[in-house]
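On to chain A.
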Amino acid sequence: MLFFPAAQQTSHVTGTEILKCQHLRKTFGDLTAVDDVSFAIEPGQTYGLLGPNGAGKTTTISMITGILERDGGDVLISGRPHNTTSTWGKKQIGYVPQDLALYPDLSARENLRFFARLYGLPRAGIRPRIEEVLQVVGLAERAKDPVKAYSGGMKRRLNIGVGLLHGPPLLILDEPTAGVDPQSRNAILESVSALTGEGVAVLYTTHYMEEAERLCDRIGIIDLGRIRAEGTRRELVGLVGELDRVSLTTDGTRDVPELEALPEVRKTSVQEGHLEVMVQDARKALPRILAAATDAGVTVRAVEVHEPNLESVFLHLTGKALRD
Partner candidate 1 sequence: MTAIAWVNLVRLFRDRTNIFFVIIFPIILIMVLGLSYGAGFAPRLGVVGGAGPQAARLVTALERSGQTLVRVGDDAEARELVESGRLAAALIIPPDYDRALSRYTRIVLPFVSRNEPSALQMGAAVSSVVGQVTMPARAAAYVRDGSFEQLVARAEGTRVPGITVSAETIGSRVIPESVSGFDIAATSQLLLFTFLTSLTGAVALIETRQLGVSRRMYATPISTGRILLGEAAGRVAVALAQGLIIMFGSALLFGVRWGDPLGAAALLLVFSLVGAGAAMVFGASFRTEQQAAALGLLTGLGLAAIGGAMVPLDLFSGTMRQIAHLTPHAWALDGFAELLREDGTVVTVLPQLGVLAIYAVVLFGLGSWRLRAVLTR
Partner candidate 2 sequence: MRAMLLITAKDLRQRVRDRSLLLMAILVPFGLAAIFSLVFGDVEDQQAPTFVVADQDRGQIATTFTGQALAPLERRGVLRLKKAGTEQDARTLVERGEAAAAYVIPAGFTRDVLSGRPATLRVIGNVNARIGTFVARSVADAFAAEVRYVQVALAVKGGGSPQEAVAVAAPVTLENLAADRRQLSIGEYLSAGMAVFFLFFTVRFGFSSILDERRDGTLARLLAAPIPRVTIAFGKLLGGIVVGVVSMTVLVVAAWLLLDARWGHPVGVGLLVVAGVLAATGVMAMVATVATTAEQAGNVHGVVAVLLGVLGGVFIPIQQMSGALEVLSLLTPHRWFLEGLADLHGENAPMLATGPTLALLGFATVTTGIALTRLGRMLRT
């Protein structure tokens, strides 16, 4: 799938950071919404900002996109300083706001044409580019209808389409899947993956940890305006030092002391019809655990593996659940 005109692909230098935020700070009266936030994204990389509603994700993004004046810190786009008035920097960014930012009484095509021209796309290239984007977001057939007649999923897709229109090297998606049915959500996540495959850098905010886990190369966990931890999923999970849990459903209730002997296993416990095993790396240890259970004469009816996830990382870091 061709998302970007070839000319745009070379507009940034591979290997350097396309976006670099340093010590971003924003206060609204007494409230410090964003406090010393720093991170960087390279081309082809997806960076996730994971945090609950009100954590400061949208404020951070507003400062990066140049919508909001910042109170402190720097934003560099491909190494160039960026602020609310830098038109060059704004052209490098494709922004998909959290709210549906579309004109409901205009058609999809009219919405796209307006923004294409606002971003200064060459007149001749606008028409084919719009058709291309309509194909990508799957709205080619309904392009003439006013947006207000669209379903929620269609609006979401068009919302993203507008962000893609000018083929920016940096795409910023603010909770693009909020209120979207699972099927559309899947489609959106797949398109984002495809984009990064083409070298686009993506900044993605979400409060769904599954999305962050599935999509993002690096994740920053943000809460109360501060980045609490940052790294790959593994690194973050490693921070918690939590164990995997294998839960076996058994016939009868019997202890299997042999399990304790396995090197990965830290602890076992027996409950009515259940055997809970805490292990270092469940995927590696699972065959041996099953073998040990069978050897001990226990019939295993079902196995469930619980790996520690970002949810537990978040809980560990902030003392609260990601979704209240």
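Note that in this section a residue touches a chain if its C-beta (ideal position, glycine included) is under 8 Å from a C-beta of that chain, and two chains touch if they have at least 3 such contacts; residues count from 1.
On the choice of candidates, all candidates are chains of the complex that A comes from, given by their letters.
Everything numeric in this text was worked out from a predicted model, so none of it was measured.
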Exercise. Among 1 or 2, which touches chain A when you look at the whole complex?
Worked result: 2
For this session: Could you please specify the touching residues of chain A with respect to candidate 2 in the complex?
Result: 62, 65-68, 84-85, 87-88, 90-91, 93, 95, 97-106, 110, 114-115, 117-120, 146, 162
